[in-house]
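Certain chains of the assembly are absent from this excerpt, and the rest are unmoved.
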Amino acid sequence: MDVGLVQQLATDEMICMAARVSTIGRNALDRDEEKDQGLISFLLRDRHGSPFEHGSFTFRISAPIFVVREFMRHRAGMSYNEESGRYRELEPVFYVPAGERPLVQVGKAGQYDFKPGTFEQWFVASESTRTAYATAWESYQNMLAAGVAREVARSVLPVGIFSTFYVTCNPRSLMHFLSLRTKSDDAKYKSFPQVEIQMVADQMEEHFKRLMPTTHEAFVKHGRVAP
Amino acid sequence: MDVGLVQQLATDEMICMAARVSTIGRNALDRDEEKDQGLISFLLRDRHGSPFEHGSFTFRISAPIFVVREFMRHRAGMSYNEESGRYRELEPVFYVPAGERPLVQVGKAGQYDFKPGTFEQWFVASESTRTAYATAWESYQNMLAAGVAREVARSVLPVGIFSTFYVTCNPRSLMHFLSLRTKSDDAKYKSFPQVEIQMVADQMEEHFKRLMPTTHEAFVKHGRVAP
Amino acid sequence: MDVGLVQQLATDEMICMAARVSTIGRNALDRDEEKDQGLISFLLRDRHGSPFEHGSFTFRISAPIFVVREFMRHRAGMSYNEESGRYRELEPVFYVPAGERPLVQVGKAGQYDFKPGTFEQWFVASESTRTAYATAWESYQNMLAAGVAREVARSVLPVGIFSTFYVTCNPRSLMHFLSLRTKSDDAKYKSFPQVEIQMVADQMEEHFKRLMPTTHEAFVKHGRVAP
């Protein structure tokens, strides 16, 4: 998973400035970092979400299509552009689970827990995956070589192939994404994201934490719930 | 492609009623079908889009994942629920292009045109597709049989496998979808949708035309542009 | 405040049907009311929000402009059409607080509490309001009589004048609205809506409760938080 921050305009200060227009109007204001902390914590605690929309993060992300599909289910405050399988030939980069990836799911739908696979399971997963990927890629190449259109040939490509996309979000929609796609014991609501999208979300959270430390701290403190 | 209309609340009357609140306010009004036609045509011509949001269509659609992916890029006024590859074992239903599907693309990105494939191209496409699908399915089954989690095993499944989803939209978001995912000589703006999503969109348009004949007529008359 | 339900397509069944596509896919299913209750409760508890978007309520609401302004800050999943002060002459219907309306606010911004006014306060409020409304209306009428455009003349009209609008929302956006614009001891998060928008929200909730009893019950049970 590759997550790069391409551009950003995201500060704790802007959140406070937007929130204070409610109570101060057009007047100038002296900033006071301590008061900012209290204000941001209050806003997140009492679900005043709108001030957290005045900011912008643009990420470039490379991830397998099954991750991209989960990601793009997030609509509000999210903007996307993705590599096209109609306009270009995709590259042969495929997702193979690392050795430590838990392979066995236990529990019931919506609340799965995971435990490590046996060596044999890991071996089957590894071999089956490689075989399927290789055959898919060969079929794709054969069709392209015969002059078949990319948009037709692509139907054999697996959802484990990598795709690249840009996503722009704001601090509020980012927190909403993180609340559902990360996993934490501190979270007020349980979430069960797939490990692979967690790997993307965790990298996004690092950027968020670095750029908006006060907002991130309040987000964690109040149970990782988006306002 | 399977497109079923599950429920709907979509009438030309409601559009007119909503539009007339601008000029009539809370007062009761006698309907007059002829005036409705003029009003709807005026609204669409001059891009008064908001009245067209007071309605609802829910479709259940089965289509290959590459079509679902294009579909779900539509965010505004669209609500989705889709079959989950984490929560259930998918079924072995795969997309194979019909004999008449044009296989060769000419022209440049964003403006592709298509022409029929030769017999040899059709043969290569057909064989390559079948081989890749069969291998992918076998790999998937092997992993499941070994106890590997569905969410891991699914990464080998091709984007040509069928998935099922519900989508709810309103007349405005439906027209926006149709303006981009159908192809027509009457359209004011050229669009280049992939044939497979056109097959879905055309079926949706039939329902739209039947339920909201006046709105559909005005949509066509004004160049198939969403207001 | 006048709240009328104009059309609706909102059932607990549709929510379950949409949710079950995740786990059952395209297969037919026998309904089982008891299981529906458990499913809806689970969805709301664990914030699976998307199934609650497959439905539609259209209300016609008459309320003072200051209420309309608060209402229309809700954007996601909300569609509006409102009476126009440019296209029509507004009617002289103004909001006057009833005798029991608490007039005095105590506490700090964002957490106001209210207590009843004294007789003198009620008298001042009543007289001042009437004077201001009467003068505003007279000025408006004078301008219209002189041939001044409605869009210019309207600038004197108070935010206490009534306006009428249509709003269409889905069960999810309705719950989000109710979670912020009603007040309840059962609520997990405190909210401080103005009394006048509560009067609108409470009427909307009655319709919601009647049409979707299972969803409403789960909404209350899980702390009146929108998923």
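A few remarks follow.
For clarity, chains are labelled A, B and C in written order, and residue numbers in each chain start from 1.
Methods note: a contact is a pair of C-beta atoms (placed from the backbone, for glycine too) under 8 Å apart; a residue touches a chain by one contact, two chains touch by 3 or more.
Everything quoted here is computed from the prediction, not taken from an experiment.
The complex is built from one repeated protein sequence; 3 chains are visible, and the structure file as a whole lists 4 copies.
Keep this in mind: only the chains that are shown with their structure count from here on.
Viewed as a contact network, the protein chains are fully connected, with every chain touching every other. Think of chain A turning onto chain B: fitted on CA atoms, that turn is 180 degrees, to the nearest 5. Because chain B and chain C carry the same sequence, their contact can be compared by residue number, and over half of the numbers here are used by both. Remark: chain B and chain C have CA centroids separated by 32 Å (rounded to whole angstrom).
Chain B has its Cα centroid 26 Å from the Cα centroid of chain A.
Annotation for chain B: residues 80, 87-88 touch two or more other chains. Within the complex formed with chain C, the chain B residues making contact are 2, 6-9, 14, 17-19, 21-26, 50-51, 53-56, 58, 60, 62, 79-84, 87-88, 90-91, 164-166, 168, 170.
Note for the complex: chain B touches chain A at residues 64-66, 69, 72-73, 75-76, 78, 80, 85-88, 95, 97, 101-105, 109-110, 112, 114, 117, 120-121, 124-125, 128-129, 131-133, 135-136, 138-140, 142-143, 146-160, 194. Of all residues in chain C, those touching chain A in their complex are 22-23, 42, 46-48, 50, 73, 76, 109-111, 180, 189-191.
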